[in-house]
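For reference, the structure I am asking about is given below.
Note that this complex is displayed minus one protein chain, with the remaining chains in position.
Moving on to chain A:
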């Protein structure tokens, strides 16, 4: 069903998911700033307007609140909009339409109206984007009742998760780690950039498949410590673990809401130690939720305090990007501390 497999980078995988679903479901519309004729500033929608026409894939005015507000109305009509917010840093003007409208519509109308919208948006840093092209605002959305939040870490997952997100009947925030659009990134910014080709997760079926929301993936099995991570940080974690020779279990959460608590719980109960990693700022971040859940669900198995490795509680600085980014050194130190307990 999912057809032959082909090497794809993350952009191509996302494009493939959109292409497939546009062909399968006439209710799907793709829209956003520069996504139409040009195909998006990151090229994720390249060729789609030509193939599906201007009423299904189109450019929008530069008003994120308008893009999401219009999507809510289109969803009320019966369409399944997939708006793109060009950078996650631009999503805040749309917050009211996401938080008070899309997320609440099913509840407030007791199911009369729903908002099956998937908001795609590139997020995260490591590209010298400074404070307005680098943010990781997932914690704002995981805090909202009625929203799902999905973050892929590789081309294979990006396609399968995006298909599942678009077909989901609830609003989904789909954050794409733009640092790994073109290749995995282990945090060693001073080494040559790698491409996706040759990576096992870059082998992407050309056909239809979905990865259910709410299922984590164990990237590497291990016995001594559990690393909970998502997006770019998955690659940093696997790299550090290999470099340090730590027998860590690396879990790529893939979906933050709904969260795969079972996989987390089973792993931490086995290892007795846990490090939570994200690029977003620390205070009130999703790592705080993960840390609390691990404590609530696995308290009697824990042999060390849960460590958080995160971006600092500062804006993302342009020139000091790599001092901000929670890279191999910080994760390595956290692993050392947690293993010493």
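In this text, a residue touches a chain if its C-beta (ideal position, glycine included) is under 8 Å from a C-beta of that chain, and two chains touch if they have at least 3 such contacts; residues count from 1.
Everything below uses one rule, namely that contacts and distances are computed from a predicted model.
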| item | value |
| --- | --- |
| Chain excluded from display, named as in UniProt, from "2-oxoisovalerate dehydrogenase subunit alpha", "Iron-regulated ABC transporter permease protein SufD", "Aspartate carbamoyltransferase" or "Multiple sugar transport system ATP-binding protein" | "2-oxoisovalerate dehydrogenase subunit alpha" |
| Given A:29, A:216 or A:274, the one touching the chain that is not displayed | A:29 |
| Given A:61, A:200 or A:245, the one touching the chain that is not displayed | A:61 |
| Option touching the unshown chain, where A:124, A:177 or A:214 are the choices | A:214 |
| Contact residue for the chain not shown (choose from A:19, A:33 or A:101) | A:101 |
| Interface residues of chain A (partner: the chain not displayed) | 29, 55-56, 60-61, 63, 65-66, 69-79, 81, 93, 96-97, 100-101, 104-114, 145-146, 148, 168-170, 214, 257-259, 261 |
